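To start, the structure under review is shown below, and the notes come after it.
Only a single protein chain was left out; the remaining protein chains are all shown in position.
Chain lettering (A and B) follows the sequence in which the chains are written, and residue indices restart at 1 in each chain.
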Amino acid sequence: MTAYIIRRLLILPFILIGVTLIIFAMIWSLGPDKLLGSYIKSPEALKSPDAKERLIKKYGLDQPMPMMYGKWLWNLLQGDWGYSLVGKVPVSEAIASRFPYTLELALYAVIPVVLVAIWLGVTSAIHQNKFLDQFIRVVALIGWSLPDFVLGLFLLWLFYARLDWVGPGMVSLGFDRIMSDPNWTNVTRMITIDALINGRLDIFLDGLKHLILPIATISFLWWAYLLRITRSSMLEVLRKDYIRTARAKGVPEKTVINKHARRNALIPVVTVSGLTIIGLLSGTVIVETVFVRSGIGRFIAQAAQLLDYWSIIGAALIYSLVLVLGNLIVDVSYAVIDPRIRLR
Amino acid sequence: MAERKRKSDLRKMMKKFWTNPTAVMGAILLFFFIGVAIFAPQIAGVNEFGDNYQIPRVSWSSSPQPPDAEHPFGVIGGRDVFYGVIWGTRTAFRLGLIVGLSATFIGVVVGSIAAYFGGIIDEILMRITDIFLSIPFLVAAMVLTTIMGKGLNNVMIALIAFGWMSSARLIRGNILQAREEQYVLAAKALGQKDGLIIIKHILPNTIFPVVVQLTMRMGNYVITAAALSFLGVGAEPGYADWGTILSYARNWMTMLDQAWFSIVFPGIAMVLFVLAWNLVGDALRDIFDPRMRT
Partner (left out) sequence: MNNNNNHKKPLLSVKDLRTYFHTEDGIVKAVDGVSFEVYPGETLGIVGESGCGKSVTALSIMRLLDEKGEIAGGEIEFDNMNVLSIPENKMRKLRGNEMAMIFQEPMTALNPVYTVGDQIMEAILLHQDVNEKKARELAVDMLQRVGIPEPGKRVDEYPHELSGGMRQRAMIAMSLSCNPKLLFADEPTTALDVTIQAQILELMKELQNEYGMSIIMITHDLGVIAEVTDRVVVMYAGKVVEYADVNTLFKEPRHPYSWGLMNAIPRLDEEKEKLYNIPGIVPNPLDFPEGCRFSTRCPHATDKCKTEEPPLEEVGEKHFAACWHIDKLLEEIKRVREGESA
């Protein structure tokens, strides 16, 4: 198993270089003129007639692509991710202050999604074609067809405009002022956790309340997806010879399902659960925009509208990094569950 | 013999499809949307001032107008929602089919090459596939459309550029598996060329899962495109596209009570459209994959 993990770790840098290369190629294709725009903070700088040429030279925008890529990558590794027009601070700083909000949302969403989906998927499979199964499947199919921004807007309309139960944002008005107060200690930058650290149960509960609709929105699609995978995986496993062997041994049906079938059925589900976390994370772009939460999802959406290239690139890199690391964790946990993989 | 068998299998599959209630529901929905797309000019009229895919302005006031007799789905941003939803059906089909077919085509080519040549070429192509899969789809499409600029064509290019990988992986895996099958070994023993074997024997038997995947992803492409429009980096404002209408609602986020119709009508259209493809895809998968049959 160690060899397997080492091999996966060795591929990691190549994947990351590949990702930066794709992203850089996209931004390079803008050409020197457009790229220059993202370096200039005020129109004053372009006043003198030869300023443009000079600045293009200065920032090395006329150099061949490999040179520029090398320089960009070097800066990236140094922590110089460019200046963010949206955040009015360096991109690295802007991302560091926003990422915890996104992580908080994804972490809260993932546990109910995975547990509920597995439970319902297994239930659906063992009641195959009965009413319960049909019902779960139809709901899942509708969930799978429901775009997250439509659901988000709908929930916002229902619970905010109609019922006035909870509004957009991450905390209620007033609490945000307490949180930006110098006396407020930021440890994790995740609202619910920091609220507990600061001993403000009211803010903690308020933060949770504001998380409910975003979580519902973000998780509905993945919940449906995961359920379908669990169901079909479970159905396939229930047809296997070793299930018949277990029954022939006199194993009670409950144990057959919970011990012999479920563990095997969960092998593909683990992979997909990993994908779910990743999917949840990229779903944050939409959900944070709809519910006005200042994570990096909303950040990249704002940056895209302002053509703030360095912010977009920075956020895209973070998303990719999370995805790649997430995949790695999934592969390793896969090896833990399935003894057959450890040998390879 | 094999040819005839395949044909009778196909007939059997068609029979299974039409006796499956969810499949029939999906097909009916799909035909409904096709009808709406074809008769869009008759249903919603045309834009007398220019491009039909531009929703005509009916008002210069920015405040939303709730549905009435003249504008059954209301007006938002000065645009008639009904017109946008109807003509948006055409946009959805155009986008879904172009993106779906192109991405699948690229995927099939890449996957077949990888499986056919194997070795180092396979390794390189699959690592490239991995790299493309390492950027979240929506984020990657956002970066590309931001850089290329707004417009439906750019959206389609971005979706194709980052949408081909799953078909590549699928077809590669299927070909590698099918290569070991008896009929392929037999063809090899008869001295048929590898390329011919892939086209004649392997592809027809491995393409079904790809077709299923294409159907299931069709809705996904439309949703992602709409999401891009919603985020303001997709189609131009005023374009007859469901996501564009929804994006108008963003300005009324805190007063959604006044703009509900700009969410509900395009939202319903989108959900039903995606549901139709998913129902059909789901049924096709059950039919093609006998292990999944219930």
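Just so it is clear, a residue touches a chain if its C-beta (ideal position, glycine included) is under 8 Å from a C-beta of that chain, and two chains touch if they have at least 3 such contacts.
Quick caveat: nothing in here was measured; it's all calculated off a predicted structure.
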Indicate each shown chain that the hidden chain touches within the full complex.
A
Spell out the interface residues on subunit A facing the chain that's missing from view.
240-242, 244-252, 260, 263-264, 267, 337-340, 343
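Here is the rule we go by: only the chains that are shown with their structure count from here on.
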Centre-of-Cα separation between subunit B and subunit A, whole angstrom
23
What residues of subunit A sit close enough to touch subunit B in their complex?
11, 14-16, 18-19, 21-23, 26-27, 29-30, 128-129, 141-142, 144-150, 153-154, 156-157, 160-162, 167-168, 232, 235-236, 239, 278-279, 281-283, 285-286, 289-290, 292, 300-301, 303-305, 307, 309, 312-313, 315-316, 319-320, 323-324, 327
Interface with subunit A, subunit B side, in the complex: residues 22, 127-128, 130-132, 134-140, 142-147, 219, 223, 226-227, 230-233, 246, 249-250, 253-257, 260, 263-264, 267, 270-271, 274-275, 278-279, 282, 291-292, 294
